[in-house]
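Before I ask anything, let me first share the structure, which is written out below as structure tokens.
Removed: one protein chain of the complex. Kept in place: all other protein chains.
After this line comes subunit A, so read on.
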Amino acid sequence: MSTVVLLTLTGLGLAALYFLIASGLSLVFGLAGVLNFAHGLFLSIGAYVTWSVVGSWGLLPAILLGVAAAAATGALVELVLIRPLYTRHTEQVLVTVGLSLAGVALLQSVWGADARVFPRPAWASEVIGIAGAQVPADRFLLIGAAVVVLLGLLAFLRYTRYGLIIRAGVENRAMVSALGIDVRNAFTLVFAIGGALAGLAGILGGMYFSAISPGQGASLLIFAFIVVVIGGLGSVAGAAGAAVAVGLLQQFVNYYGTAGAGDVSVVVLLAAVLLLRPTGLAGKVATA
């Protein structure tokens, strides 16, 4: 029983990370039609900026600065690189691919290729006993952050004017433009939001793995892609559901099966979902 509780909470912690990355990806894809390979870069920037100022500023301001830096990077990438290629989706994907290669190399040259030990608040290193299981507290930090983000994002999308424009844009972008609303500002906004969430994911991921490395974003990104496709492109709630399914499946199968079987089973789940339901669990058609 205690093993199941521990595995569940660890799986949910992983799911929280996936969700933070995938929700931004999903919004960016749903609205702007850009499959963003540079999302892993936003994640790493958030983590590294936090890491470099945490010594002098303290943890909370460092986290805020990291998130802000990642959001600024996202907005900047949209303004400078994505916007000139509007409607040319393949070129947009190619540019983000190039950016992900160059960006990781740039991070490596600034901070070195080796993993860095990432600081975490003292209480996150403690262990909490639940139903006989000894659960590290950082799991709750991740889950809590993801839940707050999920609720905040849903409220933002539902109750604000920009949220309305984004939802409408995901549904039918041409119609929103036809109504006289400049969707491109919303593009910049979702890139900034996606960047901020990815940066947060990078920081929390640094605390979870207690280390950061330039390539970390890329390996998390692939599972985030899987989550986005399973959840349905453009759907935040779908991404949340899919993240939980993927995180739990991965943890449980990795524990009870042989090493690596969990990762394989996630891909099998992806193939099954796409074959049975090409649009994902919720969201618009996954073609084009």
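Rule of thumb we're sticking to: a contact is a pair of C-beta atoms (placed from the backbone, for glycine too) under 8 Å apart; a residue touches a chain by one contact, two chains touch by 3 or more; residues count from 1.
Everything below uses one rule, namely that contacts and distances are computed from a predicted model.
Q: Mind telling me which option in "Probable sugar-binding periplasmic protein", "Sodium:proton antiporter", "Amino acid/amide ABC transporter membrane protein 2 (HAAT family)" or "Duplicated orphan permease" is what UniProt lists for the chain we can't see?
A: "Amino acid/amide ABC transporter membrane protein 2 (HAAT family)"
Q: Touching the left-out chain: which of A:G58, A:G132 or A:G260?
A: Only one listed residue reaches the unshown chain, and that is A:G260.
Q: Based on the whole complex, identify which of A:L6, A:V49 or A:V95 touches the chain you can't see.
A: A:V95
Q: Who touches the missing chain here, A:W51, A:F140, A:F191 or A:F225?
A: Here the residue in touch with the unshown chain is A:F225.
Q: Could you tell me which of A:V54, A:V176 or A:L270 touches the chain that is not displayed?
A: Per the contact definition at the top, the residue touching the missing chain is A:L270.
Q: So that we can see where the missing chain sits, which residues of subunit A does it touch?
A: On the subunit A side, contact with the omitted chain comes from 29, 35, 37, 81, 84-85, 90-91, 93-95, 97-106, 108-110, 218, 222, 225-226, 228-229, 233, 259-260, 263-264, 266-267, 270-271, 274-275, 278, 286-288.
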